[in-house]
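Have a look at the structure that comes next, please.
One chain of protein is taken out of this complex; the other chains stay put.
For subunit A:
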């Protein structure tokens, strides 16, 4: 889908991308980086709108330097910022954008109706966009990126400004773009947690350099952390401490209180799950102590933990890079 080779972009005072080589296949790929890591610059280059200082990039097998219009005909782009005029309806706007992508008038109308339904806009699509909630506006932005049935969509921070429910819905929608629509996705975010649930593959960049590129399961496979919370009983006034002692005795590796700062952190035990048997062991131990099991849940290693130490090292020689 996307291939870059020692791609660099230098502005007079900053280096936005520094010899970045990537190979991104079909599927949902997350592009992670802090603000100013070079994500937006990367998207501009991939759309053929901004020439790279050096290096080479291909999208859908087309050279971005020479085939910009052809690439943009088959790629959808959802910008990070607001981009919707408030005085037209979602339908009118998306139809217009479909025609801008080259769809004939009838096809533009049909595709607009389909696409708006797929992103979850129904009756409200005939009302002016000005009256929409942030979540609905994000859906319209997504619809205009999908309306011409691209092979690949570039989504720049699609969950920005959404509440937790809206965020989950948007992530579900992004997942469906690939699983149901068969359209590959490159999605940027500075929130790593949400990408590990959505993406098949995650690329981490910082200061314009590649930190890591691997499949999401690689990031999270190595070990799984379990969070366990129990009640106190008369027999064990401090249930957490009792369980800690019992589990340590049973040979389970316990993490020290990693989650400080969170409410109730003192009552949550974090432990390494080596396999199915750990779950059984915890259940049996808790039952044996006569405690109530409030929760036992998987805390995957967040991608953040995987790359944070490296990021700290790598980011030092770079100035802060403006996103646009």
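Observations on the model:
Note that in this section a contact is a pair of C-beta atoms (placed from the backbone, for glycine too) under 8 Å apart; a residue touches a chain by one contact, two chains touch by 3 or more; residues count from 1.
The rule is short, and it goes like this: contacts and distances are computed from a predicted model.
This complex has a chain not shown, and the name its UniProt record holds, of "Acetolactate synthase", "Formate dehydrogenase (Quinone-dependent) iron-sulfur subunit", "ABC transporter permease" or "Lactate utilization protein C", is "ABC transporter permease". In the complete complex, the hidden chain is touched by one of A:79, A:135 or A:161, namely A:79.
Of the options A:97, A:187 or A:247, the residue whose C-beta touches the omitted chain is A:97. Checked against the hidden chain, the listed residues A:3, A:47 or A:293 yield one contact partner: A:47. One chain is missing from the display, and on subunit A it is touched by residues 26-27, 44, 47, 49-50, 68-70, 72-73, 75-77, 79, 81-88, 92, 96-97, 99-104, 107, 111, 114, 118, 128, 144, 148-149, 164, 175-176, 178-182, 193-194, 196-197, 200, 216-217, 220, 297-300, 302, 324.
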